[in-house]
Every structure is written in structure tokens, then in C-alpha cells.
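Quick one: this structure, given as C-alpha cells, is what I'll be asking you about.
The complex is shown incomplete by one protein chain, all other protein chains being positioned as in the whole.
As written, the chains take the letters A, B and C, and residue 1 is the first residue of each chain.
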Amino acid sequence: MSLERIVSSILSLGVTLSTPLAIAGIGEVISERAGVIDLGIDGIMLLGAFIGFHVSLQTGNTYLGYLAGVGVGVLMGLILAVLSVYLKLNQAITGMGLYFLGFGLSDFFYRTIYGEKEVYLPPPTPLSVPVLANIPVIGPSLFQQLDMVYFMYALVPLAWLLINRTKLGLWIRSVGENPKAADAMGVNVSMIQTVSVLVGAGLAGLAGAFLSIGITQVFYENLTYGIGFIAIGLVYFGKWSPVRTFAGALLFGLSWSVAISTQSYFNAIGRPDLVYFLLALPYLIITLALVIVSRQARGPKWLGRPYIRE
Amino acid sequence: MRGIVKRFPGVVANDHVDLKICRGEVLAILGENGAGKTTLMNVLYGLYLPDEGEIHIKGRKVLHRSPRDAIENGVGMVHQHFTLVDDLTVAENIVLGAEKFKVFYDLEKLAKEIDEFMKTIGLYVDPLKKAYELSAGEKQKVEILKALYRRVEVLILDEPTSVLSPIEVRELFKTIRNLKSRGISVVFISHKLDEVMEIADRIVVMRAGKVVGELAGHEATKQLLATLMIGSRAVNIEEKFGKHVRPAGKLLEVVDLWVKGDRGEDSLKAVNLVVRKGEIVGVAGVAGSGQRELAEAIYGLRPAWRGRILLEGKDITRSPTAERIKMGVSLIPEDRLRYGVAAELPVYENIYLEKVHLEGRKSLLDRIGLRVLDKKGMVDYAKKVVEKFSVKTPSVFTNAGKLSGGNIQRLIVGRELERKPLLVIAGEPTAGLDIAATNFVRKMIVEMSEAGAGVLLISSDLQEVLELSDKVVILCNGEVMGVFRPGELSMEEVGLMMSCAKRMSKEEVERAWGT
Amino acid sequence: MGYVIRIRPKPAKPLAIVLAPVASFALAFFVGGLLMVWAGVDPISGYTAFVSGSLTTFPGFMQTLVQATLFMLMATGIAISNRAGVLNVGAEGQYIVGAILATYVAVELQQTLHPALVVVLAMLLAAVGGALWAAIPGVLRGYMNVNEVVTTVILNWLAYRILQWIIRGPLRLPGPQLYPMSPPVTATLPILEPSSGLNAGLVIAVALAVFSYFLLFNTEVGFKIRVTGSNPDLARYAGFGVERVIVLSMGYSGALAGIAGGVEVLGNLHYLFEGISIGLGYTSIIVSLVARDHPLGVIAASIMFGTIYSGSSFLQTATHLTYTFSKALEGLIYLFVLVTTLFAFYEIKLVKVS
Partner (left out) sequence: NVTRPATTVTTPMQVAMAFIFPGSITDTAWNEAGYQSMLSFVGSHPEVKYAWVQGVYDPTQIVSVAKSYAQQGYKLIVGVGFQFGPPFAQIASQTPGVYYLAIAGAKEYVGPQVSGANIRTDQSCFVEGYIAIQISKTKQIGYVAGMNVSELGLCEIGLRNGIKYAGYDPDKVLHVVYTGDFHDVTKAKLATESLIQQYHVDVIKSMGDGVQLGAISAVKEFPGVFIMPSSTYHPELYAEQLLVGEVWDWSAVYSQFYNDYLSGKLASGGQYYWADLANGGIKLIQGSACPSDLWQKAQDVIKGIINGTISTGFTP
């Protein structure tokens, strides 16, 4: 076993795990830049994972599965938008409601529909990027990957462009910073916030669908295992920038794959109980990173507050 | 506008108001706090939907559901509180919400366009500066530019002068006249009689939601306008506040104070200051010269990274706010939207607020914060304050968020003055108050000082500072430019100091402090 | 022509305040019934089992109270921190930490000290542990402005990992056995009703809820907490030491969750293992929402949620639906509570404008 191969494998797994994190995290960036915090990400991902799995299995088409994941995400986002953007309910509390709903419904649907038999989707084939895949170490781990990994690569600059270089992005930023000012200038605050929430929730649904279709090929209760909340944490770590959020997702994914890959060592030295410290490592790292970064973090000024005109 | 009615829970803010705005005129709307001026304009601008009434523009009936509709129909508004997005550049702020620019944009190119646009208008602000870097005057220019960029024909200015220095006010008036000459109508809202009389072609006076008078600019006299505004109540608009005490020993001493602003810049540099017992020291300066930071530093809301603050000789530079409150420091905050009240809590708890620190701490429970509140005492005290400062509220159990801005201001002033402080830091204590309330607050401040308290009066109303203070300090850019007694310097010199163009020598300043 | 939604706060009638949560339960159960029909379960017999298992029979109701105890403790704590404007999603982790410490104290001292003394010490340490665990996100939020939802969720995971490690390491039941769990705890809370195992934890929970009510509305600390939650800038200006208030309210919240962990180990389980909680802390967030962050309301809301837990056990045994059905039910209740409160406290009109 060569070092090169080990490093390459750790990288590859890290990138794979960070993909759903980054996609959901960037979605969260977009909705938070517009001032709406979506705490229901994990629930949306769960429902996206189930619906994506279901549709992909029934139609035999992976992409229809992803699309369905996006669709159900948008639907969940619509609930959040109606309750918190239009009816001005507390965003954090509404978001938690979405989480509970997604958590319960996804498994309930799954068991009702697939109660009898565990079913797998066929394994996906990684796509390899011509030339780049041949670079030693990073080639295979970064450029011989699943479709959604490439989607993530594209999403990072696209989200950056959307936020920083487009009219919609200007509106999104202004609505998150000072909705009153935006409103006074004729920007439709509720509409922009709704659009951002829907985009964010759609991405979360997609991230969930990738989890079941791309990674596990099977659905199981609570498939996300809290990844959605980590994604929200990454937004803070990433200071509301899609690029840094992506970096945070990589950090988490990599620290997890390092932790898993070093387990054998602790077993070998006769301290298997320490395995649980290793498993805690990614969470520790992300907490520490948050603490270090948060000193200068400053989110959209109106984040989490409903904008009420009168 | 015809028969506009707008109700809020408990108030009729506009009660069948008719208003006409002619092309190319400056129309002033005058009225006490809560008269309904802002509400009426918000209705015109589409921020509020009227409960009744219609709006006609150029003979066509229109519906303004949002500012977007209003802008389309040529109505623009500059709000009492600036509505700029701090993190965006001037250029971005100007184009925000305008239909004209494309899906993708390039900041540089956009800036160039805006640059040209500003030159044609004759109002200039660096388009690549971010909004938070601007001075109050510049911000206002951007606000006006925003409206003009959308080719409005009616421009509403809601209390535009309250945050400007005298020089900036003069500039604003120049701009208004310029707009007028281009055929744009300007609606000018204010409490200040002088300003209204100077600029307006026509004056509409509102009281309690109704229009109570309308007259041409040249017909107006102060006395007439005041009577219309306030009604039958007798007022003396030029009340003088003679003082009969001599300042005694040093109460507050600020030595070489350096303080950082919100974005890490030095907003106070080597400031020295003395307030004696029984003395009112006025602080004047253009908005953003460090007044707010000075108040916050003395009150303990903002750390001093260099220098000392002494209260009655005791060093309080590092004392927490609670400690300072206990020692008798009180602050009327300038930013009453932010620091004003806890909206979901009842009036009586909002009035009690800092008095929590002033209760004795006898038992151990008291000391660990488990002291049981004396509700009856709190309510009685609140009733007293409400009455004395005429806070209009259904009861002291009403949530403070339900009060109007002016009444919240009264509540705050009452809360801060009624607890008999040694030192009052009064930040814009009369901003946004009407004449009667203004007079009352001024009287209270003078009375406090006569009773032996020291007052640090921070106000952008230069007239107010000169009239009330025993001594005046001029700040510019975080530095003390001069210290003098009212009347010692000409308005000319004061204006120069406020714009950093003139500075008194060290000796002169020291001499001024010495007396 | 057009429509505009207009929302205005209105004074809520007392009846509406009570009816709002009740209506949301009814709505959620209705939708739950539809889901059952879809799943091929007869909703009538399902809900009959539900009600007899939670309310109408004595053992059922006792079981409801056993469940309600933990919710009451955790939701009271969450209500207090909510009042300070901090959303504690970490009750789960604080509960685990409390359970670990209570077990630790009991296992270490039960041979040497009087059981009553051991119980008191264990509960105290559970409270302190929960408080400290909650103080971490409190400090991060108060002093560094890190969102507490994120940190508390992460800390839940950490607490769980520590639990897994501790029952394999320091707190492992010695001897050759295959199951990582703690030695049995013999210093236990008094049992109130033997057939259900209802224990003194309920008394502690009710007492703490009442105390929290008093604390919140009648003491200086409570006043500071409410001002901070309503307007933190004002609280800072009033010299309340907002950071401290936030840390304190989080600490208090965590202490109650820690006590819940202690109650579960000393009152109910009498041992510690890695499955001591799945999501009780999360459900408690819903409980405090239903109670509108009012400690006395929490008592009632906890009993409502106790019925869901004990009732859904009967629903499960009668229909083979799994616990995730009751999770979905909780999610629905949560969202309906939001909506019904909205209608109780706000006047909502679709205004036609022409």
C-alpha cells in the first residue's frame, strides 16, 4: 500500500463526503445572504434523499431522481417562505419545524412504500475528466468522481458570480443587509427572499438526493445523520462566502476521512475505545474552526429578522 | 391626495387628509410629533396602504402598493433615517432596484456611468466608496441621487436637516433650489420654523392627523405657524433658559481619550474634556465626528484603548456600565430606535430599567441577582414618570413598542432624568420632538444642572447647543477643535471649526477648560 | 387591482391562547390520520389505542407522566434561554452530559455514602455538567457571536461520542461482558407509583418549572433575561452585561437538561448506556414552543407531548407504524402551532386593493 494511494483515497473520500455538505451549505449561503436563516436543511435533505431515491428507482433515471430532490426541496422551502417571509414567523423556529417534518416524513414514506424489502439502486459510474484525472494523487481523487462532485465544482464559482456580479445578487445582498433600504428603492423584498430560500432549499434537496442516489444507493432512516446542521455551521465558518463555505466542507470531509482511515492504528495499539475520540474529531475541528473564525465574522445585518414594513 | 385615512391600532395617523403638490414647487409640511406627516408621505410612496382615500397623479388615479409603483409614477422619497445598504458602494446603492441595468454587471463600468450621471445633476459623491464610509451629508446626497436616477418628479424629504451641520444645510438648500429650477417638486418635512420659512413656497400644517392650515411661504410668521401647529395651547416658542448657578468642582474629567469606531478606525483622538457640577457642556460637530463614540465611551459601552475617564476624581475608565450607572451616570441615547425600549415589555418595566442597579443589595439572594422585584413600586414610579414627562400611553402595562416615536423619546428622557443622576449625557435629546416637548426637555436639562448635576449635551442642533451650554466643545473628525463660551466666537468661526478648517491653540483650549 | 397580505398584532383573547395549541394538535392528528389511511392503517383503531395507552387508562396516564417528566425539565430550560433570545438546540447533549456525571457520582460513591446523599450529589453534578456544556455555546454566542444553533448541535454529537467512549473506558461495567454499559446505579430516586416506575423526578420537574416561572417574572435576573431577549442593545446600554445574561440563561437551560439526564439514570434506568436518548432534547424545543416559552405552560405542554410518546407506543404495537410516524406527527404539531398562534396573536387580512 503506497502512501500516494492512501493520500489519494483520503482525498477522494473527503471530497465525496464534502459534496452534499458544500451543496447544502452554498444553498444556505444564498438564503442567508437574503436574510433568511433556514434551520430546516437537515429535514429538507432527508426528504430530498428519500424522494430522489424513490423517483430514481421507479424511473431508472438518476437525473430525474436529482430533479425530484430539488423539487421536494423547493416545496419545503415554500413552507419556510410562506411562514417566515410572508407571515413573518420566527425563522429559527419555523426552520426547526421543517427539520422535524422532514425527519419524520422521509422515514414514514420509506417504510410505507418499501416496507417489505431493502432495495438498492445500481452503483453510479464515476466520470473521469480526460487529462486532469491522470495527475498523480489529486487526479483520481478530484477528477474521477461522481456527477454531483463536478456540479459542486461548478456551483462554487456560479454562486459567487450570482451573489457578487448579478443584479439578482445585488438585490439579495441588499435585502439581507438592509431590507428597508431595498424596499424603499422598489426591490420586492419578500419576493427576493422567497427566491433565495427556494434556491437554497432546492440545493439542500439536491444534496439529500445525492446522498441516497450518489453515495449510499439505499435509503435508511435519518440518512443524513446531522449533516444538514454541519452545513449551517459551515456557512458561519465560511463567513457567508460560497468559496469559504466550500473550503469548510472540504475541511470537514477530509478530517472525517482521516479519522476513519487512522482507526486501524488505534485498534492495532490496543486502544479501540479511543476510536470514539477519532469519530468526534471532525466535530471538534469544526467547532474550533468556528471559534477561531467567528471573531471577525459578520453576517448579513438583517439575518434572521423578519422584515415588517408597517 | 384625497381623503387619505390611515389608522394604526389606537391612532388615526391620517384623518381624511387632502394634499396637492404642484409642479416645481417646494411644499413644506409642518407639524408636531405624531401629527402624521411621515405616515402621509409613506402612503404616497407606497410603503403604507391607505385605509381610505385616493391618489391622483397628473389627473390619473393611481395605486401605490409598494415603492416600486410610486417610483414608476415619479414619486421618490428620502427618509428621516437613511436607507442605504452600508455594505454596498454608492453606485450600487444608486442603481439598486432601478430597471435600467443588466442582469450581469461590472462594478467599474457601472461606477463610470454613475459618475457621469452625477456630473449632469451637479451632485457628486465618489461612486466607489461604500455607504458606511460616507458622512451624513454625503449619504443624503446619495439618497437624493437615488431618487433622481429614477427620474422622479416629486421628491419627498422627511426631516432632511436633522442630521446636518449648518454648512451642509446650506448646501442642501442650494440643491433643493436647483431641483426646483429643473421642474421637480420637493416636499420638505420639518419641525424647524426657520428652515421652513426660508425654503418653502407653500406650507401645509398638520395636527393630529389633519391638515389644519395652508399658507404661502411669504405669508408665514413664526407665531402664526406655531399656533397652527400646536393649536390653542399657548406657547412661547423662543423660551429662554436663564441659569442662576455657578459651576462648582470638577465632576467628569476626560484625559487623552482614544476610542475606536465600529469599523476599527480611531473615532476619538486625544480628547480632553471637563464637566463641572452644575455645568452644561455642549458638544457640537458634524454628524459622525465622534460625538456618539464620546457618549458611549463615557457611559461604558465602548472601551477606551488609551486615556482615562474620571468621575469625581475616581478612575472609571475600566468600570462596567452598571458601575457607572450606580455612580450616577445617565445617558439619553442618540439612537433611540436601537437603544430605546424593549418593545415586547410593558412601559413600566422599560422605565424601571437601570434602576435595577440602584436598589440596595442586602441579602445574599439580592447579591446573586435573585432579588425579588417590587412590582408595585415599579408601577408607581412609572406612573409618576409617565405623568411628569407626559408620555402618551393607554397604561403603564402597555407594551412599549406600541408607543409613537415621540412618546418613546419622552419615555427615555423621563427614565434617564427621573433617577436623579449626577452626570447626564444627553445625546440629541430633542431630535424629533415638537416645540412643546422640546421646550420641556430643555427646561428639565437646565433644571438638572441647576440642581447640581453636570450635563454633557450632544446635539447636532447648533442653536440648541449655543443656547443651553455654559461651554461648548467642537469636535471634528474625532479631535477637539476648540472650546469656548457661547458668544465668544462668531458663527463663522464655529462653522470653520466644525469642518476642521480652524483649530484653537493648546493654550486657548486649556484656558477655556480652566475657567 | 391586486391583493396584499396585511398582518397586525392584536391582543389575544385568553381563550385563543389556550385553543391555539389544542387546535394545532387536532389538525396534526387529522393529517396524521390521513397518513395512516394512506399507509393502510385504520386510523380509528390506531387512535383508540393511542388514547387508551396515554390518557384514559391509569397505567397509560402514569406512563404519560413518566415521559412528561423529561420534557418538562428540558423544555423549561429551553424556554428560559429562549426568553433571553438564545435558541438552545443542545438540550440533547446537555442531557447526556448530565446522565454521565450523575452515573459517575452514583457509581463512585454509592458504596461509601448514604444513598440520599449520593442522589443529591449526583443531581447537583448533573446540573453543573449540563450547565457547563451549555455554557460553551453560551460563551461563543455571547462573546463571539457564533450562532448557538450550530454549536449546540455539534456539541450534541460530541456529547454522544464522549458517552460512547466513557462506557467503554472509565465507566465500563467491569468483568467479562460484551455490552458497554455502566455498572448499575443503586442510589436511586424514590418511586412514586410502582407499577409505572413514576419517580420523584416529576416532583423535581414541576418544582423547577414553578421556580423558573418565579425567576423569570419576579426576580432581577429574570428581568434582565427578558430585556436581553427583547432588545439586546437596550440591555447592553442598561448595563446588564448581555454576554453574562446569555451565558447564564444558557447555563440555566443546560442545568435543567442535565438534571433531566440525572433523573433518567437515577429515577428510571439505573444504569447508563449509549442509547439513553434519541431526540428527547429536540422534541423539547417543540414543547417550549407550544408553551410559548412560559414555564407554567411548559407543564401542560409536556403532558401533551407525554401522551404522544406513551400513546404512540400503543399505536405502534397496534399498527406496526414506527416511531418516525410520531416524529412526523411532532413536526406537524410544531408547524400547526406556529400557524395557529399566528392567527391567535395577529390579525391577518388579505386586503383587496383597487
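Note that a residue touches a chain if its C-beta (ideal position, glycine included) is under 8 Å from a C-beta of that chain, and two chains touch if they have at least 3 such contacts.
Remember, it's a predicted structure, so these values are computed and weren't measured experimentally.
Q: Based on the whole assembly, the unshown chain contacts which displayed chains?
A: A, C
Q: Please identify which residue in C:Leu173, C:Val210, C:Leu296 or C:Leu342 touches the non-displayed chain.
A: Here the residue in touch with the unshown chain is C:Leu173.
Q: I'm checking contacts with the chain that's been left out. Which of C:Ser212, C:Asn231, C:Ser288 or C:Ser310 qualifies?
A: Only one of C:Ser212, C:Asn231, C:Ser288 or C:Ser310 touches the chain omitted from view, namely C:Ser310.
Q: Just one of C:Arg83, C:Arg141, C:Arg161 or C:His294 touches the chain that is missing; which is it?
A: Here the residue in touch with the unshown chain is C:Arg161.
Q: Looking beyond the chains shown, say which of A:Ala24, A:Leu211 or A:Val235 touches the absent one.
A: A:Leu211
Q: Just the residue numbers, please: which parts of subunit A touch the chain that's not shown?
A: Counting only subunit A, the missing chain is touched by 1, 5-6, 8-10, 12-13, 16-17, 111-112, 114-118, 120, 123, 211, 215-218, 220-225, 227, 256-257, 260-261, 263-264, 267-268, 272, 275-276, 279.
Q: What is the set of subunit C residues that contact the non-displayed chain in the whole complex?
A: On the side of subunit C, residues 39-41, 53, 57, 59-60, 63, 66-67, 70, 161, 164, 168, 173, 175, 177-181, 184, 194-197, 264, 268-271, 273-278, 280, 309-310, 313-314, 316-317, 319-324 touch the unshown chain.
Simple rule for what comes next: only the chains that are shown with their structure count from here on.
Q: Looking only at which chains touch which, which shape fits best: line, ring, star, complete or other?
A: Basically all the chains touch each other, so complete.
Q: Can you tell me which chain lies farthest from subunit C, using the average of the Cα atoms as each chain's centre?
A: B
Q: Distance from the CA centroid of subunit A to that of subunit B, rounded to the nearest Å?
A: 45
Q: At what distance in angstrom does the C-alpha mean of subunit C lie from that of subunit A?
A: That pair's centroid distance is 27 Å.
Q: Could you pull out the residues of subunit C that touch at least 2 other chains?
A: In subunit C, nothing touches at least two other chains.
Q: If you look at subunit A, which of its residues touch at least two other chains?
A: In subunit A, nothing touches at least two other chains.
Q: For subunit A, which residues are in contact with subunit B within the complex?
A: Residue list for subunit A touching subunit B: 161, 165-168, 170-171, 173-174, 177-178, 180-188, 301, 309-310.
Q: Spell out the residues on subunit C that touch subunit B in their complex, using ranges where they run on.
A: Residues 2, 4, 6, 8-10, 215, 218-221, 223-224, 226-227, 230-231, 233-241, 351, 353-354 of subunit C touch subunit B in their complex.
Q: Going by the contact rule at the top, pick out the subunit B residues touching subunit C in the complex.
A: My answer: residues 9, 49, 63, 65, 299-301, 320-325, 331, 333, 338-345, 349, 352-354, 356-357, 359, 366, 369-373, 375.
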